[in-house]
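The complex appears here without one of its protein chains, the remainder shown in place.
Order as written gives the chain letters A, B and C; numbering starts at 1 within each chain.
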Amino acid sequence: MSLTLTALVASITVFVLAIFLGFELISKVPPTLHTPLMSGANAISGITIVGALILSNSEFHNGNPGLSAWLAFAALVMATINVVGGFMVTNRMLEMIAGKKNRKKGGH
Amino acid sequence: MSLTLTALVASITVFVLAIFLGFELISKVPPTLHTPLMSGANAISGITIVGALILSNSEFHNGNPGLSAWLAFAALVMATINVVGGFMVTNRMLEMIAGKKNRKKGGH
Amino acid sequence: MVDPVVSDIGYLVSAALFLLGIKRLSSPKTAPQGNRLGAYGMLLAVLVTMAKMYNEGIIGLELIAGGLALGTIIGAWMAIRVEMTGLPELVALFNGFGGGASALVGLSEVLGRIHNGDVPSPGIELYATWVAIGLSGLVGWLTLTGSLMAMGKLKGGFYIPLTKKDDRGRRKWVNFPTWGPPWLNFVKGSLLVASLALICMTIQEPENTDYIYAIAGLSGLLGILFVLPIGGADMPVVVSLLNSMSGIAAAFTGFVIGNNVLIIAGSMVGAAGLILTFIMCKAMNRTLPAVLFKSFGGGGKETVTRTKVGSDPEEVAMVCDGISKCVIIPGYGMAVSQAQHAVKEFADLLEAEDVEVSYGIHPVAGRMPGHMNVLLAEANVPYEQLIEMDEINSELPECDVAIVIGANDTVNPVARSGEGPLGGMPIIDADKARVVVIIKRSLSVGYAGVDNDLFYEDKTMMLFGDGKKMMNELNAAFKDL
Partner (left out) sequence: MVDPVVSDIGYLVSAALFLLGIKRLSSPKTAPQGNRLGAYGMLLAVLVTMAKMYNEGIIGLELIAGGLALGTIIGAWMAIRVEMTGLPELVALFNGFGGGASALVGLSEVLGRIHNGDVPSPGIELYATWVAIGLSGLVGWLTLTGSLMAMGKLKGGFYIPLTKKDDRGRRKWVNFPTWGPPWLNFVKGSLLVASLALICMTIQEPENTDYIYAIAGLSGLLGILFVLPIGGADMPVVVSLLNSMSGIAAAFTGFVIGNNVLIIAGSMVGAAGLILTFIMCKAMNRTLPAVLFKSFGGGGKETVTRTKVGSDPEEVAMVCDGISKCVIIPGYGMAVSQAQHAVKEFADLLEAEDVEVSYGIHPVAGRMPGHMNVLLAEANVPYEQLIEMDEINSELPECDVAIVIGANDTVNPVARSGEGPLGGMPIIDADKARVVVIIKRSLSVGYAGVDNDLFYEDKTMMLFGDGKKMMNELNAAFKDL
């Protein structure tokens, strides 16, 4: 994983573009959606789970997990909680807000 | 300039992000600004001038410009017209629309 | 040879799904779909990573499977078990976990590299990686401790275990501290500068783990001090800001392990979270610096000295008989006592008598944005009857009875004076109605800790008691009329 300058600059380019994109994505959010949006975005920031997965697999010494493997394991647990819990709880909130309306449409 | 797969995918990533960004950038434009916006964006698409510059410098054979150098030259002229003319004409339009207002504020 | 491209493209698709997810989450109709898209994106990213690892040979299978299983069980259990009133705390907690995970990944990477002697020689790789590790640690640990603080503040406090139970059967309750003298801002600034200096020093001595741990310690402390002075009422804004930071931490982690999807998703969440923070500040009528650097609200409860004679359900039922327009204004108390179903029943009773019923929803009623909407939707209140603040305020002067259930700050007329902790917050003008009925357990103050003159007005009838119980009694009384 040796890092070249060009690769770094490419990563920075992606970083900058994504930041701009994030700014543009959200413009007007009705108050009802503030919490679900926050919660959903939070779940997405659990993407760090990818890093935790990779390190949980690589940081072994002679087949035994070392300190850093256990740290990666802790990271994996935390990230998974964040991801699974985050999306589920967001879903629950949204079902409360929007789901009911839909069910009503069908029912009445 | 040998192209690796990783570099290609990185470029595609940038491409996709920039397209999304372009979509998000413009949401509501008052009719008055349709033409200046079109004209300004057009000037920006003259960025191909960078490519024309690079090729105008590289496509030489034994110090003499070959066909492809002349093509690059033609591209350079066209792109420069697009860029210079485009920004100037946009500026003229905008001065008509906005500049007058400002001058008025100062004047009256 | 083709494999890495497939996985890169998989990551790109998952980034696009996140993007669409965030976008859809911000509009009412598409929000559930947005959340699903985000989840699919995450699933894809995990699967792609697993496939990649499988290709390269899995050595830590137990660790991975165990971690995923454990995290899934805990996360799902928390998400299912949580009560609606506990949602904001849970979001804060999850957010802290996200930040912590990013910090841990960075830590794990640096320790692993040092242990394996894989520290790059001075040059661009060392600088970039170590700076990214330092920054992901700084932002990540800060997010973790800050979010835990925020969670505590959102709960408002905690019961001290083992203390004597009072007459209502509850143990001693202490409020979560809110404390922040002006000089604390200097301390916070110094901590930040010190952490950044430490990051520079890690570059000089990349093998020295002390610096890494010092960064963790300082930034953890910074997170605590950051949230300490902020009042509970401002917590949603703080959580949103911390959410933005956990995104940034993930993006830095992406630089550490050289993965674009982390960079894209993380920085997108970081930017979107920041915008959302500003939007929320605006909805609460505050500025971000005011929220962050001036302590406010949620702290010491004022002692109530004035008194007011309570009314009873029968009297209120009589007042409500034969009116033509009633506005119900719910607040945090309705959420705590789970009174929404009883409220809906009351509204049905009134509507059967041809009374026009609507609900006045204050944007920050309850403890999280949209709290009331969620609860009332759960009780099947038609969406059209939920009226936003500005609109209901123009209707209230023609309203016969305003029923305020468990709300306090959001109807406190002192806000109009522009002074004190509530100063300038827009409120629902309940006091413009002909008669105001207020259902709460006592005359005590609300979140911001400010006394409410509305209770003592002549046109106000106080109905003291638990929200749900009083609503049920009111319904019974109304049926008996």
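Everything below uses one rule, namely that a residue touches a chain if its C-beta (ideal position, glycine included) is under 8 Å from a C-beta of that chain, and two chains touch if they have at least 3 such contacts.
Note that the structure is predicted; figures quoted are calculated from it, not measured.
The chain not shown here makes contact, within the complete complex, with A, B. Against the chain not shown here, chain B presents residues 1-5, 7-8, 11, 14-15, 18-23, 25-61, 63, 65-69, 71-101, 104. The omitted chain makes contact with chain A at the following residues, 5-6, 8-10, 12-13, 16-17, 20, 24.
In this text, only the chains that are shown with their structure count from here on.
With centres taken as mean Cα positions, chain C sits 44 Å from chain B. Chain B has its Cα centroid 36 Å from the Cα centroid of chain A.
One simple way to say how far apart two chains are is to compare their mean CA positions; for chain A and chain C this gives 17 Å. Contact with two or more other chains is made by residues 15, 19, 23, 260, 264 of chain C.
Looking at chain B, one finds that residues 6, 10, 13, 17, 20, 24 touch two or more other chains.
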